[in-house]
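Apart from one protein chain that is not included, each protein chain of the complex appears where it belongs.
So, chain A:
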């Protein structure tokens, strides 16, 4: 698997950004585009006004969006350049000869007949052991031994899970591993991100209280190590959330809190807007970048298409889960920087390290509409072009008027 890790490092260094089919020239502002349109049409225009050709700029931008846009691309599975023998990665089965079909058939047999059952057995054993051990550690009195054993049990649980997914993880820059009493932020592709990161050191997780199997695991986790689980009603109350996070982070002996500021899963070709909540708290932030090699299996959880169990089965029936984790050096909020700017700075560093596109769109767009404010911004920019011309024309007329009537003082 050293070959696989070498491949990841190579591709992360190359341009591994969003695959765009349009060749876009340097992005110009609305003003610059309009100037170009107009200057080619009217070179010596003293009376600028609305030009019938102005609509062409918006028209072309619109059609370019239809062909290829950033947001839709981030919420659908990545495109592969060459097939990896998984029918889920392509639209139609490529009928390119008997040999390919046979290879694919063999792949299906191996994946569903050998790999999947083994992985499921491992996963079930791991969760079972974890729940039992964690609960028993919880019975010990509150002491250093309990803390130590708690960590060990957690790590064991995560290692079992990682083995069950056959995840090959490479951790880079381990000297920047998050320290106690801080916050760790990472980009979010799948709920399994937690397992990938927690394989290396223990984190305190933040999340909603669930019912069923997940709820059972959550309760078992809390017994041996401090996590922050919210009731559904509490999530709405931002101050309460912020207070609990603050209290936890202030205690320097507690494990770092793991937060995903995007708020939703994105398909690992880009990083969406970071929500400012976790950056307002004011303690050290350790950014961590995760990049999956999607040739071995797509790790993105498209929650509108399939549920969690289906997603887990998909991952377990892929070839493997190969990823790279980069620990970035810690960042603090600087003087005169507000939470939003700080969040942008962290996001830019994270995107640059992992080779992802840095987008300013909100991850919430997966489910909601775009606000009208964006359209109004475009309208405002365009109106400025027209209105500044109006202003300059009226000023010119005023000036000419003054010149025509000589001042009586001089006669």
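Everything below uses one rule, namely that a contact is a pair of C-beta atoms (placed from the backbone, for glycine too) under 8 Å apart; a residue touches a chain by one contact, two chains touch by 3 or more; residues count from 1.
Criterion: contacts and distances are computed from a predicted model.
Think of the chain that is not pictured: of "Calcineurin-like EF-hand protein 2", "AP-5 complex subunit beta-1", "N-alpha-acetyltransferase 35, NatC auxiliary subunit" or "Integrator complex subunit 13", UniProt labels it "Calcineurin-like EF-hand protein 2". Only one of A:53, A:215 or A:329 touches the absent chain when the whole complex is considered: A:53.
From the set A:64, A:237, A:251 or A:338, the residue in touch with the chain omitted from the display is A:64, counting the whole complex. Contact between chain A and the unshown chain involves residues 20-23, 36-37, 40-42, 49-72, 76, 91, 361, 365, 369-370, 374-380, 382-383, 386-387, 390.
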